[in-house]
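Before I ask anything, let me first share the structure, which is written out below as C-alpha cells.
Apart from one protein chain that is not included, each protein chain of the complex appears where it belongs.
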Amino acid sequence: MSQDTSNTPEKDAILRASIDRSLRHPVMFFFTSAAAWLAVSIFLGLIASAKTHSPTFLSCAGWLSYGRIFPAHVNALVYGWGAQAAFGVMVWLMSRLSRQTCRNSGIILTAGHVWNLAISLGVVGILSGFGTGMPWMEFPSFVWPVLFLCYTAIAVWSVVQFKVRPEGHTYISQWYILGAMVWFPWVFLTANILLHCLPGHPVMAAGINAWYRSALLLLFFVPVGIGAAYYLVPKVTGRAIASYTLAKISFWSLAIIAPWAGMQKLTGAPIPYFLPYLGAAATILIAIPAIVAAVNLLSTASQAGELITNSPTLRFTIAGLIGLLIFGIVCVLLNLPESTLPISQFTLSGYGFDLLGLYGFFSLVMFGAIYFIVPRITRREWLSRRLIKMHFIFSTYGIGFIVLFTIFGGLQQGIAQEQFNSPWEQVAKAAFPYAIGTTFAWCFILFSNVFFFVHLTLMWLRLGRRSSHPTLLIDAHHGSPHGPEGDIDNAGPGTVHVH
Amino acid sequence: MTSRSFFLGLIASFGLAWLLVVVVPFFKMRDLKPIVLKEGVDTVEGATGPENTQFYFPKRTGRIANGAAVYAANGCYLCHTQVIRPTYAGNDTFRSDWAGRKDNGDGVDTRRETNAWDFQYEKFAQIGTTRLGPDFSNLGHRIEDEYAKGSDPARWLYQHLLDPRLEVDRESSKCPSFRYLFDEVKIQGNLPEYAFNYNAKKKTALVPDADAKALVSYLLSLKKDDAVPAVLSFGPKKEAATASAAPAKKN
Partner (left out) sequence: MSDPLHKPDLEESINVTETHGRIARQIAAAARENKLGENGNHPIPTWLIAVLVVVGIAAGSVFSNGGNFFSYDSTFRPDYHRKPSPDEAGGKVQPVPAVVAYSKKGEKIFTTVCASCHGADAKGSGNYPPLSGSEWVKGPSERFAMIVLNGLHGPTSSGRTFDAAGMPAQGAGMSPENLAGILTFLRNNKGNAVGDIVTVDMAKAAIATSAKRAKAGQQVDSQELDADHKKDLPGDKLDPNTLVDPATLAPASK
C-alpha cells in the first residue's frame, strides 16, 4: 500500500477507477471468453463422463469418441477457462497493486484474441484426430509457440508496471502473481521444448509431462488463486490479514516445494528411481502452503459471518479457500507410496485431484474475483441476485460431488485393480457407480455455469445495473437493492483512504 | 524483502529443482548407455555393437511409429497403461497375463517389469493415466494366446475395435467403438482379407483404413516379456543350478 498518496480519498478512488477503466476491454474479454470456454469444457466433460459408463452414447463419429473428447475437455478447461481467467485477474491485480493504469490494453486484447484463436484451432485439432497424446499438452504442435508469444504480450506489461510502481511496500498478492508470471513461462517453455523439439528418452518424456501437469497446477493456478484470495478477503472484509508471518511462510513454502512435485504419477516406471519418491514427498508437503494460506485467510474472515452471506465475492472466495484446505489434505492422502499411491496412481482419483485444484479451489476463487472486478471495470452492478445464488449453489454442490465420487471411487478402483486374481471384468465394475455419480455432478456444474455465462455476457453487453449499491446476496435494503430512492445515488465516495 | 532478493529467491528455488528433476534426468536418460551382454551370464539375444560386442536391444516388429501416433491421437492412453510396476510399487507382476506369460509353452515364466528399453521407436512412452481397461504391455501375447486362440490375432483385434462388446463375456466393456477407423467400401468380386459387417444388399463392407491397420500392427507388437540381461533380472534368488545365472545378490 503506497504511503505517498497524499491525495484525498476521492482522488484515490478516482485513480483506482481509472485503472479499472483502462483495463476494461482486455479484462472483460478474458473473463467472458474464459466463461465461454468453461461452458464448452464442462459440456465436453459431461459427454466424456457419460461415455465412461455408457460407451455407446454418441458413438457415431470419431470426433465424439472418448479418446478425443476427454483431452479436448481438459485442454479447454486448462487453457481456455483457467489460463484466461488467470490472465484477467493477474493483469487487473498487478495494475491495481502497482497503482499504474494500463497503457497497453490494445496489445493485451489482441493477444487475448490470438490466444483464443490458437486454442480453438487446438481443440478442433484434437477432435479431428491430431492430438499429440501427451496429457494436458494434446494440442497439435503448432499451437504452443503461439500461446507462448501471446502470454508474453499479455504478461510483460504487468512486470513493467511492477518495475515502475511508486516506492513502497509490496503487498502479499504481488508476490504470488509475480511468482506465477515467472513460473508459468519457465514451466511451459521447458515442457514444450523438451517434449516437442529435442529428442529424448520416451519414458523421461512421459516423466517431464507429469512434472508439467503438476507444475502448471501448483505454480500457476494455485498461486494466482491464492494471490487473488489474499487481495479479496481483506478488501471485502476490511480486516487485516491474520498473520503476516503465515503469509510469508505460505508463499515461500510453495515456491520451494512445488517445483519438485509431479513425477509420482510415474512411480514404477523406468525413470531414475528416486524421482517419483521425491515427487510424492513434495506433493505431500504441498499441504503446508495450502493449509497455511487457507487457515490464514479463513481466520481473517472468520468474524465476518454476515459479510460472507451477503457478498458474492466473499462467499465464492471462502468456498474456494475451503477447497484449498481440502486440496492440501488430499495431497497427503493420495500420495503415500506404501499405502495409497499404488491404489490411486492409475485411477479416477488423479482426475479428481486435478479437478479439486482447478475447480474446487482455483475456479471458485476466480468466480469471486470476477464478481468483484466486473462491476468495477464496467461501472455496472450485477443484474440478479438469484443468478449468482444459483451459480454458487450448483457449483459448490457439483464440485463437492465430483471430488467425492472421483477420489473415493478412484481409491475403490485402485483396490480392485490390485486384486490380481480378479478377472478384469470384475475390476472394471468397481468404477461403474462412481462414473455415474460423476456424470450427475457434471450436470450440476454445467447448470451452474450456464447461469454464470449468461450473467457475465449481459454485463459484457453493458446491460448491468446502474447503481452505486453492490448486488448482495441478501436483500438488506427495504425490499429493493437500489436503495430507498431507486437508481439515484445519494451516497458519496467513501471516506476511507484505500488502495 | 527487497524486489531483488525476491526474484533471486524465486529463481534459485525453482531453478534448483528444475535442474535436478527435469534437465539433468532428461539429458542423462537421453544418453542411456546400452547394456553390454556378458558371455556366460546373459543368455539373451541382443544386437551387435562396435567391436562385435553384444548389447541388449529388444526387437519389436510392426509399424510402431505410425501406430503409436494413432494410439496417441485416439486417446488410448486415457484408459490403458503400458507399465508393469516392480513389486514395491504395485501388484502388476502377479497377474497371470499382464507382465508376460506365466507359461510360455516351455514352462518358463516370462513375466517381468518394464525397463527403459521397452519403448524403442516411440517418441513418448504411453505410460498411461488411468486403468479403466487392462494394461497393454503384453497385449500382443494376450491376444495371440488367450483372446484370439487358434485364429488370426489381427482379425480378432479388428473385430474388437469395431465392436468391443460383441463377445458375450465383454458385454460390460467400456471401450469405445472405433468404427470411425473403418471405411465402408463397395465390394466387387472377392472380399478383401479384412472385411467386416458385409452388407449383402448394398454390397458394402467395413474395411480398416490406414490408421486402423497401423494401430493393429502396433498393438500386436506389444510384447514386453523378452528375456533380459542379468542386471535387469529381478527374479527371486534362484538356486545355482538353474538356467538364468543371475549373480547371487545379497538381499
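Miscellaneous remarks
Residue numbering begins at 1 within each chain, and the chains themselves are lettered A and B in the order written.
Here, a contact is a pair of C-beta atoms (placed from the backbone, for glycine too) under 8 Å apart; a residue touches a chain by one contact, two chains touch by 3 or more.
Fair warning: this is a prediction, and the values are worked out from it, not measured in the lab.
Within the full complex, the residue among A:111, A:255 or A:271 touching the omitted chain is A:271.
Of A:118, A:194, A:291 or A:428, it is A:291 that touches the chain left out of the display.
When you scan A:69, A:119, A:134 or A:172 for touch with the missing chain, the hit is A:172. The set of subunit A residues touching the chain not shown comprises 1, 7, 9-11, 13-18, 20-22, 99, 101, 171-172, 230-231, 234-247, 270-274, 277-278, 280-282, 284-285, 287-288, 291-292, 295, 299-300, 332, 335-338, 375-376, 379, 381, 420-421, 466-468, 470, 489, 491-494, 496-499. Looking at subunit B, the residues touching the absent chain are 20, 24-25, 28-29, 86-88, 93-94, 102-103, 105-109, 113, 115-116, 232, 234-237, 242, 249-251.
One rule holds for everything that comes next: only the chains that are shown with their structure count from here on.
For subunit A in complex with subunit B, the residues that touch the partner chain are 51-53, 55-56, 59, 61-62, 65-68, 70-71, 129-135, 170, 175, 178-179, 182-183, 186, 190, 194-195, 198-209, 211, 219, 252, 255-256, 259-260, 262-263, 265-272, 275, 278-279, 337, 341-342, 345-348, 350-351, 413, 417-420, 424-425, 428-429, 431-432. Looking at the complex, you find that subunit B touches subunit A at residues 3, 6-7, 9-11, 13-14, 16-18, 21-23, 25-26, 28-30, 32, 68-69, 71-79, 81, 83-86, 89-92, 94-95, 113-116, 118-119, 122-134, 164-165, 169-170, 172-181, 211.
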